[in-house]
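As structure tokens, the structure follows; a few thoughts come after it.
For this view, one protein chain was removed and the others were kept in their places.
After this line comes subunit A, so read on.
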Amino acid sequence: MASGGDARFFARGKVAELRAELNSDKRDKNFAKKKITLKKIVANMTMSNNDMAALFPDIINCMEIQALEIKKMCFLFLVNYGRMKPEMAQRALPILIRDMDDHNPLVRALALRTMSYIHVPQFVEATVVPLRHLLRDSDPYVRKTAAFCVAKLYDHDRDLVEGSGGANEQGLIEGLNGLLKDDNPTVVASALVALMDIWERNESIRLTIDHTNASKIVQILPDCSEWGQTYILEALMAYVPQETAEAVMMAERISPRLQHSNSAVVLTCIRVILYLMNYIADQKEISTLCRKLSPPLVTLLAKGPEVQYLALRNALLILQRRPEVLRNDIRVFFCKYNDPIYVKVTKLELIFMLANEDNIEEVLTELREYATEIDVHFVRKSVRAIGKLAIKIEPAARQCINTLLELVSTKVSYIVQEATVVIRNIFRKYPNQYESIISTLCENLDSLDEPEAKAAMIWVIGQYADRIENSDVLLEDFLFSFQDEPVEVQLALLTATVKLFIQRPTKGQDLVPKVLKWATEETDNPDLRDRGYMYWRLLSADPATAKKIVMGEKPPITAETEKLDPTTLEEMCLNVGTLATVYLKPVNQVFRTARPKRLTDSPALQRHTLPTAIAEQAHRRALQSEQQQQQLVEKRTSEEGMGNLLGGDLAAAVDAADDYFSGGGGGSGTNPFAVSGGPVAGGGQYVVNQNAPQPIYSPQQGGDLLLL
């Protein structure tokens, strides 16, 4: 279009001027002048937000002109002001209804579309009758438009649509159902969309697609436009296979769609195949299908960053449900230097999940590179991932630690701090194995200024107070600024000082009273005070028990707890490619009104392979062993006192303690308060809770699957 085209119409035209122009009697060949005036009006109305409603009567006069362009602009005006001036708009109604009988299908469809856009009761009611005819129009273009109109009407007034069937007239929804038998594929796809749209809005409607219907719509799949294919595939999610052979056949029939160039078709097809797999019993078939899914998913990573991001989020999901799909593809998730940060972070999560003993070397080289990038957030996550890999893959712990030490030697402050935090977790996981690295950590004490890193370092000093030669000096340095530290660090300091005293009484005897005094008298934080009192009493009552409790065995930690819970996972797998997968949260948390999707039961459903069923089994087993353990713990507590409580599961331990005390067994001379408080407060400090958000570096990363 020529430069300086329509832009000149933005000059603010006064309503009166425009009216005069519209009604001018001058000769106007092909309505050229009228068109220009109308463009001015539309410009004023939409782009500059000037009120043009006063021109309504003049616009209605123009609607009679038989020129498509003029009609379109008039209709635009009508849609824009129809709701504001319903009485005036009604005068346009007869024109619209007449247009719906026009010989040109384009005009018929346009009139119908316009009418359905106007949310005025009279318009909505007046649409019903012509719509019923247009659903059976001779032109597929009009039928397609009409199908969407039914869904629009339903949106405006659902009772009207539901009650639209008369004594000898069929209702609109039946009409829509009739369109499903249309011989034009586009019309069928449109009717399907409209039905699904209506279904989404009303809980009481059921959409059932049986095998015959499903086969029919799959048959027209190749003849639909790319969007039509997406709709049909989405509709297939309402099909419940009754036999496992049906599911296999359906999956095979739609699998050519994986070769489509439109990513929406591909991802939706992946969703349907994943869904159908739930109904397939034969493991061979499943692995064949899984092999088919892998290449298209990887190819999506060559698309633009937005689509790539979606593909990655869905890969996180698929990986948890069907690990075999992506098992051998870790290299494709390695970051490119120019990936946007949100893509990089998601790739990092995937790398972590796919890492195993065989590829750890490759992964570590890669992560080491990431840790020297410039984006601080990403660097931190990479360092954290290395530490977590050490916990996840036991045989590779040594390698991971070496990589971490290399990074620490860069002396870059945030890398050192992040590494300190993860090294503490490694000490937790592998006690008394890698103490040689403590000296390296101690070299970098000065660069620690973040609470989490400080607390981690203090924990290490306290835990290994007897091996660090100058542990008392180091602690004293930290204690110097005790009052100014955040609670997190203060708690760590308190515990570490007590540990120092227990392990090396001579070195710690000056520090402990000082710290206990601060903690109990000079602080207003209840947690700190309570813990201070607890230690105080513990130490004064029975130093031997105190040692057992404070230096007791800690519950093991794992890095494998980041997975989605099975119910969510199951639901998310039915929503591959949708917005919910971006958040990886249950659909109803993001979309309050959304209709929840669940796997429908059928004889073919492979119930025992579902994540929920597997989790239930595991839970039952865990419950049994927990009961056994609890009995064991109870036995042991009565034999050895309370110290070993720390070794068991935390909740079980607390329960056991409750049982113990309610049973009146607290006769060992310990303060009951201190004992039951001990594991909770003291233990809570050390447990690497992988589920809780790491408070400092990723405050609201709720959507992230992994908190690296």
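Points worth noting:
Here is the rule we go by: a residue touches a chain if its C-beta (ideal position, glycine included) is under 8 Å from a C-beta of that chain, and two chains touch if they have at least 3 such contacts; residues count from 1.
Basically, contacts and distances are computed from a predicted model.
Here one chain is missing from view; checked against "LANO_0H19284g1_1", "Replication factor C subunit 5", "Tetratricopeptide repeat protein 8" or "MHD domain-containing protein", UniProt names that protein "MHD domain-containing protein". Contact with the omitted chain, checked across A:T268, A:Q320 or A:T420, is made by A:T268. For the options A:A16, A:A302, A:V473 or A:A622, the residue in contact with the chain missing from this view is A:A302. The residue from A:A109, A:C290 or A:I438 that touches the chain not shown here is A:A109.
Note that of A:R331, A:R398, A:R467 or A:H619, the residue touching the chain absent from this view is A:R331.
If you put the missing chain back, the residues of subunit A touching it would be 1, 3-7, 10, 30, 32, 35, 39, 42-43, 46-47, 49, 66-69, 72-73, 76, 79, 83, 104-107, 109, 113, 117, 119, 139-141, 144-145, 148, 151-152, 155, 184-187, 193, 197, 200, 222-227, 230-231, 234, 255-257, 259-264, 266-268, 295-296, 298-299, 302, 304-307, 309-310, 331, 334, 336-337, 341-342, 369, 372-374, 377, 412, 575, 577-583, 587, 589-591, 594.
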